[in-house]
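Here you go, one structure.
As you look at this complex, bear in mind that one protein chain is not there, while each of the others sits in place.
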């Protein structure tokens, strides 16, 4: 289904940007997980518009409300519905686009597919849809943390051609990342990125770049052979984010230039009964299954499609027209993409954690079982 | 499920590399599609080992047999089972690896996950599993061709650092690609690639690179908003292929360096009632939905993990050991990956074609629809 | 997933009886279906408590609100979220049951499964959950009506041992059924049923019986061979309703006493190109697929578990205790089950209608199909 994701920890998001509400239903969440609206709100606040001078000026509060599935601070094992009512809805901003297909937006394709379209603010194609993902991701993250002590940290690794030096994947924290408004853990690079975004914004233009993510503490054994490989599900998760154009896992594109003797990760004994790899070009995944090393990946985002400059396009009547966008838009999606990547990673890993609980060994011989 | 793929055109592959057989069941194939074992065999022959001097010397014939779902040359609408019995099974080649974890292979992670492993030739993690995908892909491709005249062409675009000039995406054919054994459509580049692979093979080493794919003739409207975006399903499909490390769609990674005003694709009227884009950095997909332009993508493959040189590793008893692989292996997976990419692309697009048939409009013509 | 139903027209319900809200998300609804909150409310009003003197006295208004997926009175093809906020929540009624397992309720099994339980009013096991089903069913019914003119009529066919004469399946309408509060289309029988329920209620006891359903206007060809037979999906749908204990389709249990020569339905030509059957013991389904005749079925419901008389039971501490229920409860679930059966039937048939649109023939008319 289009709006559902996950096999056992399964979410369904709903909502248009200017309809009554956006939200999510999480089905398959285990019972007795402690969770509060505040924990979910924390992640939503990192996602919301208007949080800094380099994001859109739309000042949405995005207050979430849990409608079901939680009782006295703990999950019930029943579906958890979370909603965020839409507030700052200046539909009039979008009135001029009502019949006009904004270039590199989804206006034309939605019309081609559905024959109808909520033209207010992008409707279902709006990034507001990711509110549901981030809310559900907060629950998934909590489960991973409680169950395996796993941590997920994402950061802006490149804005256009401004690249940050590779951080220490063992040590990097969310605090390092949130230390500045562009969410790049290297202070001087962050300054240059902020300057570039500010400059581009002044020009009414937009830029893209890459966001990286590291996941620490995942035990060996998560992921499935063949189609539901851990990296395949991560790829789908990330490429389903608005504006994403590329996905790399482990050594990624750089790794495809190496020889086998350079690329292979030698195994060694990292402790009694604990297998490790001396290098980690595999990115913590081998044959689709986690091997206990850090999982890391990179996602590329194109420049935001809404530019405040005149563009050639057509309208739904088949006329060629010129369009100049108005409204309040992000010049660069990357800082707000950081919590989205973390949410998607959490959703994939939590789902595979539950899958492995089911698919793992039956009871007689549980001792040889690292992944549960 | 781990071994199933697709929502409506749904395949389930089965088989280990040295078990009785590998194969696939295709459930959800529409009725009355003309298909023969020969058409399936054609694609399998492009995938099979031993087809040229730069692939593995294993001489598997991989003859397929349709067990069900086809009657008098046409599909019945019931599950189509296709099997290929395993023939050239030199299990003894793998005897030394029985307890040893080959670096950057799936041996350790399978043990960590399942606590048991068919150590003969990689078992389920072997690329032989892709036989089922290619067989099913041949059926999907036939449907796309009959239904919309769609064509899928894939080629080796880079071997290590040897890159081919961008081909003409409007004109490139499978014949161009199959004109040489490395499946690169540019003759002189192909020569250099073949030389490089031959050289690397002599050294007992391996290399990777990238494979590109273009899909022509897909009508606007395929793909779903949110999670099952066309590019997200393509990403999962491709990253589920053995040894893949990166995925790019449309402008891909290069596009993330551009500004919005450079990257956006202006719309124009390409004919009466026909909307086109002047450029195609979107890669034929906007908001997760096809827009009628060519869909194109790129997949990066790491160097093959099996190198014929000594490597440090551990065994299942927790001892550190040295391993030197034997046997017949591919020095470079790319030429054989070409039909795999085409198959995966066909599976994704055929699935979305059927989904759009179901999800598409109801209202315009209800009277002419007795049971569809 | 536990709380999702359907393959293409897929619903996910959420909510506990005394949490914030109950509701449903419908994913996969085709675009451009006209639908309003009023149409949904109409079915909810037939389901709600407090509608007559033979149902529970709880006076819940159950006002629904569409949060997404509908724009200017038409579906968008995106998920439709419908919520009903919980109002009349006298949690104190349930305080005595907090630790006590009510006999033949789900209290003990929820504790055994989840280790946690919202003890207020049955929580997720409450029949309030069916609000989401009925809301989604109203949309499904609208689609069936627009697409094939299908009609679904359900009625109370037996209360305890009081049976209604078989109605004319060609002519029976919802108006006939709603002509009295017990929803039995035969007036004199309805009187006897109402008297019986009133009498039983006075005694603090409860009763069950059967509800029948006929579906008219379904074209031949809906339903799938093997597991997703139309009657199998209907069986699951009906037996998933609270308190249901039996399911019969077509000739049902009575048919199992007949001989083949008595039971078979002879085919005849009912018009040019139109195949009919002279009898309809098959109940409109043969080999899992609709044949164009009326589909009819019967569901048995046990007596409501909440009786206002002392009962022996245990509590969560493992002590044997006596329990006397309080509160406002239905003495007989049947009249309110009528709209639930209709909703479940609509959901199954609408899902199979969309499935058949996807799975149906490709070949005859490919040219007229731009994106469907």
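For reference, chains read A, B and C in written order, and residue numbers begin at 1 within each chain.
Here is the rule we use: a contact is a pair of C-beta atoms (placed from the backbone, for glycine too) under 8 Å apart; a residue touches a chain by one contact, two chains touch by 3 or more.
The model shown is predicted, which means the values in this text are computed figures rather than measured ones.
Although it is not drawn here, the omitted chain touches the following shown chains in the complete assembly: A, B, C.
Touch with the chain omitted from the figure is made, among B:23, B:137, B:260 or B:331, by B:23.
In the complete complex, the hidden chain is touched by one of C:63, C:192 or C:302, namely C:302. The omitted chain makes contact with subunit A at the following residues, 8, 28, 30-33, 77-78, 143, 146-147, 225, 354-355, 357-365, 372.
Even with one chain removed from view, subunit C keeps its contact list with that chain: residues 1-5, 7, 13, 101, 103-106, 108-110, 112-115, 124-125, 129, 158, 160-161, 200, 205-210, 220-229, 231-240, 242, 245-253, 255-269, 272-273, 275, 277-278, 281-282, 285-292, 300-307, 309, 311-314, 318-320, 356, 359-361. Think of the hidden chain as still there; on subunit B it touches residues 1-4, 8, 10, 12-16, 19-23, 25, 27-28, 31-32, 65-71, 74-81, 83, 113-118, 123-124, 370-371.
The rule is simple: only the chains that are shown with their structure count from here on.
When subunit B is fitted to subunit C on its Cα atoms, the angle of the rotation, on a 0 to 180 scale and to the nearest 5, is 180 degrees. Work out the mean CA point of subunit A and of subunit B, and you get 26 Å between them. Averaging Cα coordinates per chain places subunit B and subunit C 44 Å apart. Remark: subunit A and subunit C have CA centroids separated by 38 Å (rounded to whole angstrom). Shared interface positions of subunit A, defined as residues touching 2 or more other chains, are 1-4, 13, 112-115, 124.
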